[in-house]
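One protein chain is absent from this view; the other protein chains keep their places.
Naming follows writing order (A, B and C), and every chain is counted from residue 1.
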Amino acid sequence: MPSQTQALMKASTEDETWKGEHPIIRVDNLSVSFHSSPVTHNISLRLFPGRLTALVGESGSGKSVTSMALPRLDPPTARVSGSAVYQSAISHEHATAQTTKTDQQPHISSDSSKSSGSNTTHSSDQSSDSIDLLSPNAPVRTIRGGLIGTVFQEPMAVFDPLPTIGHQIEEALEFHTPGRSLSRAEKKQKVLDQLREVGLPDPQRIWASRPHELSGGQLQRAMIAMAIINRPRVLIADEPTTALDVTTQKGILALLTRLAHRRQLAILLITHDMGVVWESADYVYVMQHGRIVEQGPTRQLFEHPQQAYTRELLAAVPRLTIPATTPVTTSATIPVTASTEHASAHAHVSRETMAEKTESEKTSALVEVSHVSFTYPCHGLFHRSSRGSGPALTDISFRIDAGKTLALVGESGAGKTTLAQILSAQLHPQSGSVLINGQNIEHLKGSALRQARSHIGYVFQNSASALVPTRTVGWSIAEPLTIHTNLNSSAIRDRVTALMKDVGLNPALASRYPSQLSGGQQQRVGIARALALHPRLLIADEPTSSLDVTAQKRVLDLFHRLQNEYSYACLFITHDLGIVQEIADDVAVILHGTIMEQGPVDSVLAHPHADYTRTLLDASPHIGVLPQPPHTSHSSHASADDERE
Amino acid sequence: GSRTSQTGIGASPSSSPNTSASATPMKGGTLTVLTSQSSLSLDPATSQSLPTTTTGLVHRRLTTWKISHGKTTVVPDLATTTGTPSDHGAVWTFHLKKGLRFSNGKPITSQDVKWGIERSFSDTFTGGLSYHKQLLAGAANYHGPFSGQQLNSIETPNDSTIIFHLNSPFGAWPWVASLISFAPVPRGDGTQKSYGNHPVTSGPYQVQSNSPGRELVLTRNPYWKASTDSVRKAYPNRIVYRMGQDDTVAAQQIMQGVNGGDTSILGEFVPPAQLAQAQANPQYSQLLVTSGDGALEYIAINTRHIRNLAVRQAILWATDRAGYRTAAGGAIAGNYATTLITPGIAGRQKYDLYHVPTGGDPARARAILKRAHVTVPTLKMVIQQNKTEQASAIQSSLKKAGINVRIQVLDSGVYSDTVTNNQGNYDLTIASWQPDFPDAYANLAPLFSSSMIGNGNQNMSRYSNRAVDALMTQATQTVDQKAAGKLWAQADQRIMHDIPVVPLIYSHNTFIHGSRVAGFDIGNFPAYPDYLTMGLTRD
Amino acid sequence: MSHLLRRHPTHSRRPRSRFASPSILWGGGIVLFFVLLALFAGPLTALTGNDPYSEHRSLLGPRSVPLGFGGGISPSHWFGVTPLRGVDLFSIIAYGTRVSLGIGLASTLISVVIGVAIGLIAGYFPGVTDAILSRTMDVFFGFPFLIFAIALSAIVPDSFPRPLLLILVLGFFGWPSIARLIRGQTLTLTHRGYTSAAQVMGASSTHILLNEIMPGLLPLLIVRLTLSIPGRIAAEASLSFLGVGINPPTPSWGRTISDAVAWALVDPMYLIFPGLALFLVTFGFNLLGDGLSDALDPKAVIRAEMTETAETSKTTATESSTRNSAPAVVQQGGNR
Partner (left out) sequence: MRMFDYILRRLISSLLVILIIAVTLFLIFYMFPSNPAQLSCGKPCSPEQLRRVSAFMGTDQPWYAQLGAYLLGIFAGRTFGTGASAVVCAAPCLGYSFRLNEPVTTLIAERFPVTASIAVGAAVLWIIIGVGTGVLAAVKRNTWVDRLLMALSAIGISSPSYLIGLLAIIVFAFELPVFPSGGYVPFSRNPAGWFSHLLLPWLVLALINAASYTRITRTQMIGEMEQDYIRTERSKGAPESVVVGRHALRNALLPVMTMFGLDLGSLLGGAVLTERVFSMQGLGMLLLDSVTNLDLQVLVGSTLFAAALVIVANLVVDICYSFLDPRVTVGR
């Protein structure tokens, strides 16, 4: 007991901004293992009402596994030990009163006493409101959805494929509404409101759509809507904005912060995007190798990173470096660490390629898209949910030369994935033509099509569902090789090992099944597979969305290296303008299925013509001049903060 | 009586009168007949039913059969006598009784009888008993009365007199006149094929409802007068036929008296398993009634395929009749057969030409084959489903003599077709034959006359011997029944010299009736219960 | 190629353990037992000097019912003898295994091969192909199998071996239901992300059908398969019941069961022994099927491993050196 209280106080008094509040969730010594090999070690966390706590760390470090243990949503094979206690916020006064002193030492989980877990529930002053989340008697159904809302990492697979989105969200509402107090219309209205709140433009349509009819970002927002519709006390958001463009991401983050403040919601935000952390988190835990290696209030952590890994994390963020001419004032912010050199070198490269481009203008482009329009057909005999949805793409034209990268940025649901699918002949445009290597891919059939496709590498946005669940990931990476080459199995194995190393995966993971990997690991499997054949055209649909910055950097470097080596053309879909600047030669900005503007990266970013591009630039999270007082950086939310309920 | 023994509506004389319940039936109640058959024709032109079974309940004929104390005789029915022959038996005259009426109230006249017979010549109405069609003069090109033509060999000088002119003298005409085709049909009526579903009746019952293949309900015909009928007792008020029944279930139902089984009878033989079961239980065995020697069961040897007499001899010698009988259920299945004319038929002479032991003599069979220097190829035996065990027994007995048999089980329709068509694509088959009327003619002619090969006829041995044909013709035309009988017996032995068939047993048919059913008697002929005298006891 | 990564050191012990579940062992054991029974029916029955043809009339009572306990069970007739002819029942069952198992396996094989092929093709190639194949299935569905069987038994010359005929008939009429099931599942699986992934990779349809779609169908298919084999044995019995099964004297379970049903009250053992054989085989195949579909389901493998790792942690320790010999992954954060 005493050590417990101490630990609690330690955690809760680290920063004055906590105002002595009492944690709503206390996690102590949480360890998770899969078939008796541990993946996380003695994690201790505190979540406070009204606060946004970020959990950052490298891919595969155990972020998802840890957070999912709280509402007990781990895979059944996981063994969880330690303690996690929920305490309602009502009785916080006591704890607040005890808060006296600030402990600057990072709270490393291994420090805390082993016995703390079991005692928490018996804490004298809060016993009635405290729930041991890990106890077998915990009221999981009230906890899930009611107390703790959860947003999952992979948005594409989380919805039941059969019912409409609206139905599934309404259902969540029902589980936590006693009796039948809500009428149908009321429920629907609530859901529509919630969908609108998470920034979905056409809630009516989303409400009536089936999961497969929505884009990744739309699904992700629907997931968020579902998680918060019951006004839980705690929200666990596992990379909730990976599939979102910056504008939407900004909106979502603002919404989360607002919710945290208004509803006194405790949020655990898992992310790899330090920009996001900087902009919205109050407190940060950094994870590596299944351990919490560092923690602290956001500003403090950013200003004085203690661990090498944290520093590396901060350094590796691709920064948006906008040329001086840009109207955006924050443009001058150059990262603290060494990437300046790299960025400028890259800028140089881009300028070179631009020059080449003018020369080679007359040589035929590797990809030439002209006047492509596409409308999704009305599916099924009964499902008319896509009614009213206009064309997904209208009159799209662009070209990509060999060795060049075109970045496609745009709002979620703008039609990026659709365009990528048209390029790879998964969908056929109603009008316009797609020439790849001079061939009209739409007219190819049979082996000619297969041959053409062997030169296309495709990284799927939904990496998890693009892997065969019944095959090891090693098999999946090898698949293109087995299809298109005659390599013997040992050669293939070598190739797979090399590819996995290239994308930063331990080759030992080759024997795992997709469901045994973390989100970022799955994504890298997808990348490795796309690169296996050294494609001439690489279509990468948000390939690094789930990657932590180190892994992301590694992948981007790999893209660079391979592009230099094989000079493939690349269509790179992303919402991160920082990445755009780092990797792309040209950029196309797409909105509502129309290209708003396109051109060389530097000139577009420096002189955005379209309003939307400007909005994008504004919305991009910049790590501003450090240190920066958090209040100013959050000024846009300040007014919202005050409207507490 | 028929090709395959299970018509349930069929026909033999024998040793012991088989009477079940000694109690006399009462008037009234509903008697149920459970049958596995899926169709039951009540059309006089198309039915092949015996006078003493179903059609006997609804249709009267000129003459009919009376079974008393085990003896079956032909007696007058609509007619006052069993017919008066003239012209050496080539012309037969009948007079109708007075006061006869149809179920629709109309009086029955000689024209109605004539119309009924004429109807049977119509191309529309086929499938009945056709003995008269070959016998009546000038019938060869007659196509029935519907286009206005009459059959002139049938005379009706007045409403109560009917005279038949035959091709040649035929002594057994009184028996022929008892067949279903001689039932009256109101003149001008019955043009439609479906007439048989709701016929106008002359017997004690009329059709209340009939859904073909499913259920037939008979109720009393108010116009039938017991005083004009010496045979029909008409005890039950209602008789219900349930068709398409599973015989195993039905037999069980009757034995245990559940579900109205106590007031039911089974239209078929008791299946072997239920037979064994009932015999073992004294309470159930009371419900069994076994006929005397009935149908002849035999192996028909296709003489067109197996022309060598030595081979047929070998088959005869190799056949283990005891094994056959065991496989058919044991001693209750029947007595060993040596003659072709079945016991109880006038003129039958008992003889045993070869004295083959009942267990067969495979060594002798081998010796015969060896002497004849023949090797027998594998023989194809076609059988019906219900003969599987018996066929297997024959197969294993022939194998002992070095004769291999391949059995092919055929579905009943296909089987009938196979054994009666013109190709005759089989070597052996197991058949049984009960004559349609107790006359040696009906016993031998259909099976051994060369005119009965193929075309749907029953000469399954495809036996053709001019001498035998001539002998049978002579016997047929002999009006003196004693003299005729001698000729038939002669033919019988003459045929057996050629061994077109191996006689196996005279089958004893065992039937079962509910505990409240009385008057369930089987005479010497046919080996089927007499439906006309059946009734229910008081609880 | 699919075993490519199985040879990875960590996998060396998987095949054994994965397929060594109790269901597989028991189910496989039962099936194997019957396979052996079929193969060694001759020597086995010769032990008691029996065969499935000889009659033992002396063992039958006057009503042709076997004398003695349990349908005439004795040291020389382990299962007694049949009524009516007194044939050794054990011999019938032992030899009958050949026909019944043979028909069950062979006809299922035919149906499954045709059904899976057609179902896959119909489900994977929309439009005309699907329409044609689906209507073909309709023809087969609409066509009464029984009628066909009865007609064939009349038309096909009797010199054509009956078991083969049954295999063909059951095989060719059994595929549509499999095909339809497969087609439906294929339709669903075709819309999965990994199928599109393979298409974009330029995989041939064959590759996709075999590697992406088939594995997803397997659990369902295995269940269907294990349902099918005993189903076929039962179908042979049903055909026998209607009189178009195996011709005597060839022993078959189906014919024996259909003959014996009527004797259930008189000579119950006559029905019980072959019935038990049929049940055991069914049970064996089902166990085997359950076990196999578990073994092929990766999630189940994971579960199995879980228990297994606990048991074999020692072996893992020795193997871990092998595992680590693979070049350690670069850049897991820089400072370890």
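The rule we apply is simple: a contact is a pair of C-beta atoms (placed from the backbone, for glycine too) under 8 Å apart; a residue touches a chain by one contact, two chains touch by 3 or more.
In this text the structure is predicted, and so the values were computed from the model without any measurement.
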Exercise. Which shown chains does the chain we cannot see touch?
Worked result: A, B, C
Problem set entry | Which residue of B:24, B:81, B:104 or B:192 touches the chain not shown here | B:192
Problem set entry | Absent-chain contact - pick from C:62, C:144 or C:161 | C:144
Exercise. Which residue, A:141, A:534, A:561 or A:609, contacts the hidden chain when the whole complex is considered?
Worked result: A:141
Exercise. Among B:452, B:495 or B:534, which residue is in contact with the omitted chain in the full complex?
Worked result: B:452
For this session: Just the residue numbers, please: which parts of chain A touch the chain that's not shown?
Result: 71, 73, 140-146, 149-150, 152, 154, 157-163, 171-172, 175-176, 210, 212-213, 223, 226-227, 230, 378-383, 385, 464
Problem set entry | Absent-chain interface as seen on chain C, which is shown | 126-127, 130-131, 134-135, 137-139, 141-144, 146-148, 150-151, 154-155, 177, 180-181, 184-185, 187-188, 191, 219-220, 223-224, 226-227, 230-231, 233-235, 237-238, 241-242, 254, 257-258, 261-262, 264-265, 275, 278-279, 281-283, 286, 290, 293, 297, 299
Problem set entry | chain B, residues in touch with the chain not shown (by the definition above) | 2, 38-39, 41, 43, 46, 48, 122-131, 133-134, 140, 143-144, 146-147, 191-197, 211-215, 242-246, 248-250, 252-253, 256, 258-259, 411-414, 416-418, 420-423, 425, 436, 446, 451-452, 455-458
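Assume only the chains that are shown with their structure count from here on.
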Exercise. CA centre of chain A versus CA centre of chain B: separation in Å?
Worked result: 90
Exercise. So which stretches of chain B touch two or more other chains?
Worked result: none
For this session: Indicate the residues of chain C shared as contacts by at least two other chains.
Result: none
Seminar exercise, completed: Within their complex, chain C touches chain A through residues 1-5, 7-8, 10-11, 191-194, 196-204, 207, 211-212, 215-216, 218, 296-299, 301-303, 305-306, 309-310, 313, 323, 326-336
Problem set entry | Touch list for chain B against partner chain C, complex | 248, 252, 271-277, 279-280, 322-323, 326-332, 380, 384-385, 388-389, 391-393, 395-396, 406-412, 414, 417-418
For this session: Flag every residue of chain C that touches chain B in the complex, lowest number first.
Result: 53-55, 57, 60-65, 83-86, 150, 153-154, 158-159, 242-245, 247-249, 259, 261-263, 265-267
